[in-house]
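See below for the structure under consideration.
Some chains have been omitted; the remaining ones sit where they do in the full complex.
Per-chain numbering from 1; labels A and B assigned in written order.
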Amino acid sequence: MDVLYFAWVRERIGLPKERIETSATTVSDLVAELRAREERYDAAFADLTALRVAVDQELTDFDAPLAGAREVAFFPPMTGG
Amino acid sequence: MPVSVQDAPFDYGAECERFASGRADMGAVVTFAGIVRGDGDLARMEIEHYPGMTEKALGEIAEKARRRWSLGDVLVIHRYGMLTPGERIMMVATAAPHRRNAFEAADFLMDYLKSRAPFWKKEHMADRGEAWVAAKDEDEDALSRW
């Protein structure tokens, strides 16, 4: 599965995209897995209320299932316009 | 193509002209242009986006507007990359038989685009400091109007 990071999440984790082999069944599971990896992940995901998530390019919630997902992206609230 | 996400500048006047041309069936055209405000010692405004999702999200927002209001046409252009104060970041345009629809749809497009399209702004200051722009509660709250 491709995991993408944008804006300060990308900066804090230190890369825009990585390929992850995971058996996580929900976004939350994936987040827990990532936080356990390294301190920079733990820091980036410390406050989930400051983050948004998209699964296969659709905004969703942290309890969304990951079955069949090809791409998960984490980023701060959007500031377009 | 009603949606364009691009790093190149766009010609706002020419886009307005083109959008309002040949519309004998539409009585009202509303356009909105977003401009980089040179607050404080802002030197540049960097816009990051999520290629692929951005186009999809903007297309869905435009489609939502079309379903809700009687519109003849919709246009959304949004830049990414490095911009300087005074440059135009983005524009939306709506055409409708009557003005109320054109105004409301443009207002709606802007509210959704602000908080639901995957763009992030970073301010680069003249003193080389930089900071991600925080989302405003009032922008999120604005969505409840629709």
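Please note the rule applied: a contact is a pair of C-beta atoms (placed from the backbone, for glycine too) under 8 Å apart; a residue touches a chain by one contact, two chains touch by 3 or more.
Bear in mind that the values here come from a model prediction, so they are computed numbers and not experimental data.
Enquirer: Counting over the whole complex in this file, how many of each chain type are there?
Expert: A x2, B x2
The definition used in the following text is that only the chains that are shown with their structure count from here on.
Enquirer: Compute the distance, rounded to whole Å, between the mean C-alpha positions of chain A and chain B.
Expert: 26
Enquirer: What part of chain B is in contact with chain A in the complex they form?
Expert: Of all residues in chain B, those touching chain A are 34, 48-50, 52-53, 56-57, 78, 89-90, 110, 113-122, 132-135, 139-140.
Enquirer: In the complex, go through chain A and note every residue touching chain B.
Expert: Of all residues in chain A, those touching chain B are 4, 6-8, 54, 57, 59, 73, 75-81.
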